[in-house]
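Have a look at the structure below, then the notes.
Removed from the display is one protein chain of the complex; every other protein chain stays in position.
For chain A:
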């Protein structure tokens, strides 16, 4: 009763699946299974509120004038110093003393998304996460290090035809997002979101790079199985001081001069590694199921050929 193994599976027997990474590609500290658990209830705790919710405003990894002349210091002072700061402060006020208090930022985002029935904290939590991710996606002008890695480029060529094809699709998406929002370049895993069901015919073809748009504060975390690699903020406050209505110019300059491919490359490596880990987990689970199944079903005098028995 052996399920057919996917043709493109490299020999990932349990020995080559290294210890499960405790860090999610986007810096989560929660494990993947917790990440998909959406069963928390939201009750205000009784008794004296323990004030432990203190998300802090993370500074960008460069001084506020480092993105001049494309993104001015004035923009950073308002965008980071006011908008981003306000999201952080309001988030803290909203979750103190509630069930969301004490969770990691990613957990607050996913839990407050509440399968689309948004809790009030979602907007602030998601915008805090989005802006952290955005500042880290950019590099100071002349800061060096600016090309997709060979591995990433191979996948870009496969999924977009060419690097130019990818850039065009990203730019078009950013130009055509109506209203406020974000555009994402992400690595999408093929997992079926049905509890512990496993796609028995997984192949590398199912995992792909995509460009997706999202409105207002929404980000790919809440869709599950997307690993964001790069984002651009297309709320008007992101570009109005420097570009006014000229959103296409902002997008072009961002793509040509501001994107930190170092960061994108490392996010991609983390995403691949995490997906691989999950596949090892799945493979392990599948073999356990199978073992149990064959042992139960076989008659007492059955002969087990060697290939049926899972080694190790």
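In this text, a residue touches a chain if its C-beta (ideal position, glycine included) is under 8 Å from a C-beta of that chain, and two chains touch if they have at least 3 such contacts; residues count from 1.
To be clear about the criterion, contacts and distances are computed from a predicted model.
UniProt lists the omitted chain of the complex under the protein name "Superoxide dismutase" (options: "Superoxide dismutase", "WDR5-like beta-propeller domain-containing protein", "Geranylgeranyl pyrophosphate synthase/Polyprenyl synthetase" or "DNA repair protein RAD51 homolog 2").
One of A:123, A:137, A:260 or A:274 touches the chain omitted from the figure, and that residue is A:123. Across A:152, A:167 or A:217, the single residue that touches the chain missing here is A:217.
With the whole complex as reference, residues 78, 82-83, 86, 123, 178-181, 215-217, 235-237, 240-241, 244-245 of chain A touch the missing chain.
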